[in-house]
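Below is a structure I'd like to ask you about.
Every protein chain of the complex appears in place save one, which is left out.
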Amino acid sequence: MSLLVLNNLEIRYGRLTAVRGVSLSIRDGDTVFITGPNGAGKSSLLRAIAGATPASAGTVEFDGYNITGRAPEDIARLGFSMVPEGRDVFGSLTIEENLMVGRGMAKKDRDWRTKAIEDLDAVYQTFPILKDRRNSQAGLLSGGQQQMLVIGRALMTNPRLIAIDEPSLGLAPNITDQVYERLIGLQAQRALTLLIVEQSATRADLVGGRMLLMRGGQIVLDGNARELGNGAAIQAAYFGYEDH
Amino acid sequence: MLQIVFDSLSLGSLYALGALGIALIFGVMRLVNFAHGDVIAFCVFALLWPSTDAMAIVFAGQLPWYLLIPLVLSVGAALSVLCEIVVFRRFRRANPATMMIASFALGFVIRYFLLMLFTSRPKSISLLPMLSQPVEIFGARLPLLQIITIIVTVLILLGLTFFLRQTRFGLEMRAAAENFSMARMLGVRANRVIMGAFALSGALAGAISLIFVSQTGTADIQMGSSIMLMAFIATVIGGLGSLSGAVLAGFALGAASVVMQVILPVDARPFRDAFVYGAVILVLLFRPQGLIAARGTQERV
Partner (left out) sequence: MTDTSISPFPVELTNPKKPARFALARRTIITPIFLSLLILAVATLAIMTGSRPFNQAMIDILVRVTLVVGLYIFIGNSGVLSFGHIGFTCLGAYAAAWLTINPLMKKTSLPGLPNFILQARLPYWEAAPIAAIFAGVIALILGRILMRLSGIAASIATFAVLAMINTIYSNWESVTGATSSVVGIPIVRNIWPYVGAAIIAIFIAWGHAISRSGLALRAARDEPTAAAASGVDIPKERLVAFTISGIVMGLGGAAMAHSIGVVTPDNFYLGLTFITLSMLVVGGMSSLSGAVLGVLLLSALIQGLRWLEAGVVLGETTFALPKGLQEIALGGLMIVILALRPAGLIGNREITFARFKGKA
């Protein structure tokens, strides 16, 4: 069953078109990589789905609802959790407070607090380092720890789908490995759908799943990450050889 | 000496509460709310019958204090939320300069609305008269009102701190103040948080107007503007968007004003505020981000 469906999505900033007519369908439980060179429109696409950037044309459906033009908080409440590029932690809040912001959408009934604590524990289990520093300010964490914090915070919303923009940005390769290891583990454990934007295709190659390649605001290649690999087709698409 | 300390604290309380009201709104929507001073004035006039007399005709002011205070606070909160819904909601995506002018215009609308009903003549009014008796503390005679002002301010600050640190809504507000779009992507409801900030800010305006009117015994349409200007300055010095910075800077300005009043030669005393403004410009020159720069609020050039 399709969890996320894009129909001819188009995003314009003034005279500049960042995404031109992207149609796409993502099934529940899939891992999908979106790769492509700088300026291909990957981040714009993600931000538009999350409701942070208005789409100029086309529609977005999530879990059967039309979410085009809806407010970001409404989209988040449907189970679409976005982790934007650059790890937006709330720097002056503590780690635990950061995580608790993710609980904002939970109904405030009698066992609200117990449920929150359960979920906190689950996140701490996945990322023990966060538990050790739960009362320190998030702004003081290292880049890798911040990446784990924002993923943990996304988990606190109990999402169906997590969209992550450039999780490896600015991280050392071994830290990136750790982050991916957790992500894959989580996906298996929680039946999550993952939508990951990365500039390089190598990660997709290792992790597997579906891979989309964007260039010039369009999806130019769609296939199995391992099969596509680093083959000639992907290179051609990436560097635009067909233009020459 | 003790008198100076208490004068500083009670004047600082007004500035601090004002600065807090401005910083709360700036935090969640980057709006420098010039209408805040006029909301302060409105809260007092809401207690009066429209008239052009010099003596205020109080109708709601006859209420016992336990009804009067909540009434004034809710008038402030309601007006402030109304401003948000009717005006500022249209400017969410506007740049800070446009929002600033819009709030300036809104302040004018409120002020002239009051002027239309009450004329510009200041009115004498006595609210909570039992507070003007002096009391003796450590051998100094201090007005009871000053002590109550300070106590009330401290209570408000403690309450607000508790609200922001310990409640879910407070947490959301702090998160939204730091990174609004991220907070929304985590499901924090933008409208609720912004309206909450406006309501709090308006209630603070109500508190200021109660304190101010009890201190001066007059209700004046202009009364908000001098507090508002000092409150702005406090928010800028305190680092735009930093609540604790705003409060500290508010008290610092109060102390600076009182100290200048004492140390300046008699001839220069009327110019006290000019000296304070001058000092502020100098402070900004050396610390353009304010004394305590808030995270995530640095402007793009």
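Every chain is named by a letter (A and B) in the order it is written, and numbering of its residues begins at 1.
The definition used in the following text is that a residue touches a chain if its C-beta (ideal position, glycine included) is under 8 Å from a C-beta of that chain, and two chains touch if they have at least 3 such contacts.
This structure is a prediction, so every number in the text was calculated from the model and none was measured.
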item	value
Per the touch definition above, residue among B:Leu68, B:Met100 or B:Ile156 touching the missing chain	B:Met100
Residue of B:Ala41, B:Leu142 or B:Val280 in touch with the missing chain, whole complex considered	B:Val280
Chain B residues that touch the omitted chain in the full complex	32, 87, 90-91, 94-98, 100-102, 104-106, 108-109, 111-113, 115-116, 225, 229, 232-233, 236, 240, 270-271, 273-274, 277-278, 280-282, 284-285, 288-290, 299-301
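Basically, only the chains that are shown with their structure count from here on.
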item	value
Partner chain B, residues of chain A touching it in the complex	50-52, 71-73, 76-77, 81-82, 84, 88, 90-93, 97-98, 100-105, 108, 139, 153-154, 157
Parts of chain B lying in touch with chain A, wherever the complex brings them together	168, 171-172, 174-175, 178-179, 181-190, 294-296
